[in-house]
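Left out: one protein chain. Kept in place: all the others.
And now, chain A:
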Amino acid sequence: MNAELLEIRDHMARFPPFDELDDALLDKLASEVDVAYFKAGSMILEADREIHDLCYIRSGAVEIYRRNDELYNRLGEGDIFGHFNLLRNNRVRFPARAMEDTLIYYIPDSIFYRLCEQDDNFAEFVEVEKPRLQATVEAQHKRNDLMSTRVRKVISRLPLLIESDATARDAATRMTRENVSAALIVEPAEDASMAIYTGADGRQWALCGILTDADLRQRLVAEGLSPDESIATLHSGELITIQSDETVQEAMLSILRNNVQHLPILHRRRPVGLLHLSDIIRYETQSSLYLVGSILNQSSLRGLVSLKHEVQTAFERMVRDGSDSKVIGTALSAIGRSFARRILELAEEELGPPPVPYAFMVLGSMARDEQTLVTDQDNAMVLSNDYDPEQHGEYFKTLAKRASDGLAACGYAYCSGNIMATNDQWRQPQKIWRRYFTEWIDNPTSESLLHCNIFFDLDAVYGDERLVEELEDLIVNKAPLSERFLAAMARNALNRTPPLGFFRTFVMEKSGKENRSINIKRRGTAPMVDLIRIHALACGSRAQNSFDRLDDIAQTQLLTPNAVEKIRYALEFMSMARIWHHLYDVEAGRNPDNNIEPADVSNSERHNLKDAFQVLSNAQSFLQFRYPSPRG
């Protein structure tokens, strides 16, 4: 008899590649695993033994070694190992040892081979040629392209569920307290009818109707019934629902076609939301384009400040829509640039036109179009060479202060490193800037290298753009020829390395040390952006955006096409992980930061992050090889 062990099935269903398996394959798989416990320190796979199972880590942690005893990888809950051995003569090439007390699920090789044959996603995951990171990023894009948005992305909260034996008064009280105009009515399920699902309490429930404000008005108040009446007689029993993976468009049509106000959203049989027509309207007006329009229309700083919260809303919307990191980064940068531009326009209206031409330039992430929610302002002013400090100094000093204070009021914090136009050093005529840049390239110092990482991502947002473009020319002409500069940049890029692995409750450093959390910007996206910048400088790319730079690098021989693609996927993945982390923070009412705690990372993310860190680490090692220090 086939007895089902739900603990096994439900666990595997949460981890890639099993999370994408169809139910029948997953059931089959879960019903054939063997289980084994390994004490911390004991061997799970010994070198050269025969192996006939894929190993899945149910709990604990495992170290994988090369045959020369060198540590190859560290794995945690939900990770699989042994597949390389299965694909190569069923002999253990990579021995495995339990780091902690570990519970392993053995998946028989017969099932493993069958999964590889029958499920493309699974095959892709375990195949060596197609890293899972790439598979994930491609899948994200596929989902995005499929059709417009899924209805589950519009719902903002779980539906209010009320048991059918509650009184009308109870129901109305709870609806008022939760500030909703409708609730779903459920009853304990006795028989296996259609609409049964298992609640968080482990009990079986059946969805039996919906109760709305209108029901309370029409069927209770207007009929003169008592508030102590059970809602069983009040609610509308006939239920029109929609599955959570239908499109918003489909939901809208269903609301109109059936002439209802509320549409329960189900995931299979479980209610996950209650959609109201107003949700759709709200959704439609939160676009970032709309926001840029209203920024540029504001006639006062106060008006601009009032739009500050809309940035967050637009951000949330884009992330939930499944936009990729480039779309989100570009949109947030466009919003930031619009704020800067409008603030300067308003300041000029008040201070009068500038006495000599100038350009206000942004640096770093905004220049690269890679802005996120967590950001401070990095900016500077390039003044015309006709600038005379005696005559014009006060004007530009005031203008810079207006810009910086205005941006701070709109949510762009002052730069802690004082990289702002208010700093006299960074408010200079173009000839001084040329001198700075030339000096930095010709005589790199540890301080100037840090400056290059900020100032060599630059873009004009307001004023005479040619002033900035000419500086870009200088960099593009000079940097590719300076071996010494590139080598210094390459060495400097190694100061920030990724961690080795990501676990349930800690991050494993290369040194073997454990950390509570990881700064995904400092240890992930920023070092990746740094190394892309070096290749871009080497090939004379004019692009500022890291993905655009990768396109330029791909045209050269600096990196193999394969390496470029890997870097692209890894950057995209780390950027999205950071963006989602910001979103979760915002939704939880916290100030978004870059510190990712392993416990908050979903399982599939954990696997992919590890892969992305590996790509970064390999790409960093390659830098030293590509840009060696010149002899002598």
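The rule we apply is simple: contacts are C-beta pairs under 8 Å (C-beta built on N, C-alpha and C of every residue); 3 or more make two chains touch, one makes a residue touch a chain; residues count from 1.
Throughout what follows, contacts and distances are computed from a predicted model.
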Review point. Can you tell which of "Chemotaxis protein CheA", "DNA polymerase-3 subunit epsilon", "Cytochrome oxidase subunit I profile domain-containing protein" or "ABC transporter permease" UniProt lists for the chain that's not drawn?
Key: "DNA polymerase-3 subunit epsilon"
Practice item. Could you tell which one of A:D23, A:E190, A:E390 or A:E447 touches the chain left off the display? Key: A:E190
Study note, to complete from the structure: Touch assignment to the omitted chain, from A:A47, A:L103 or A:V327, lands on A:L103
Point to revise | Those residues of chain A which, in the complete complex, touch the missing chain | key: 1, 3-8, 31-39, 42, 58-60, 100-101, 103, 106, 189-192, 202-204
